[in-house]
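All protein chains but one are shown in place.
So, chain A:
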Amino acid sequence: MTILTLTDLSKRFGSQTALDAVSLSVSAGERVALLGHNGAGKSTLMKLVLGLMVADDGTIELAGHAPGSAVARSLTAYLPENVAFHPSLTGRELIRHYLRLRGQDPRGADALLERVGLGAAARRRIGGYSKGMRQRVGLAQALIGAPRLMVLDEPTSGLDPISRRDFYALLDELAGQGTAILLSSHALSELEARTDRILVLSQGRLVAEGTLAGLRRQAALPLSVFLRARPGQGAALAIAFPEAMVEGDVLRLSCAPPDKLAMLERIAARRDLVADFDLSPPSLDDLYAHISGRAA
């Protein structure tokens, strides 16, 4: 079931086009990541979805309702980019307040904070929280009332790898219960392959879309192959693989994905020269640089 549909959405600030005819849809239980450099238009898209801004062109439908309408608000949760809650309040006071705003029992605050791993810090002031803990407070408020759509603006930027993993585990759980999740990031490596679909935004335009594996296939970036010579065979190995570059005490070759098996056969044929080899796929950052570079 489709929760969110954007059709030909455009937004301009003066002469600058922040979003240019973007169309997309998000279904229940789906985790969709918006990927793009700073200024690509991710936050603008989210604010349009939330009804905080009005689009210049195009339409948005949120479970059949207009963005910002009372029903749409009650179905949606939001975690703004770099949100900083008032440092004088405790996590518990804040979540109790947000529960009341949503018409829910404030006694649910402790359970929510427990769920994001802040049970022990609930009665301490937010001013003393770490960046990761503050982000969890933001996540706790977004969990209120089992929203149908969660809009999370760069939720994992600045989080350490452990917090990030916990965060994605929580998203998996939510998606499992049918919540549609739209999150943004400026680094493909931060997504940890934990999303169902990736949409790449560049200068307000949607330039690529697909699963991580699909994007990898489309990009067809070469793999790197590293060869280590047996003692005394360095020169012979360099002659056997003339296209290789010397990097320290190893040789480095690049290999297009369809040639992988052929490359392995070549290496196996010269096992008299090769002591060891390694094969590494293109990094996520390389992949992202390729996709956004091609778009520019």
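Just so we're on the same page, contacts are C-beta pairs under 8 Å (C-beta built on N, C-alpha and C of every residue); 3 or more make two chains touch, one makes a residue touch a chain; residues count from 1.
FYI, contacts and distances are computed from a predicted model.
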item: Missing subunit (named according to UniProt) among the choices "Urea ABC transporter ATP-binding protein UrtD", "Xylose transport system permease protein XylH", "Nitrous oxidase accessory protein" or "Fumarate reductase iron-sulfur subunit"; value: "Nitrous oxidase accessory protein"
item: Candidates A:76, A:163 or A:292 - the one touching the absent chain; value: A:76
item: Touch with the omitted chain, as defined above, among A:28, A:52, A:170 or A:223; value: A:52
item: Touch list for chain A against the chain that is not drawn; value: 47, 50-53, 70, 73-74, 76-86, 88-89, 93-94, 97-98, 100-103, 141
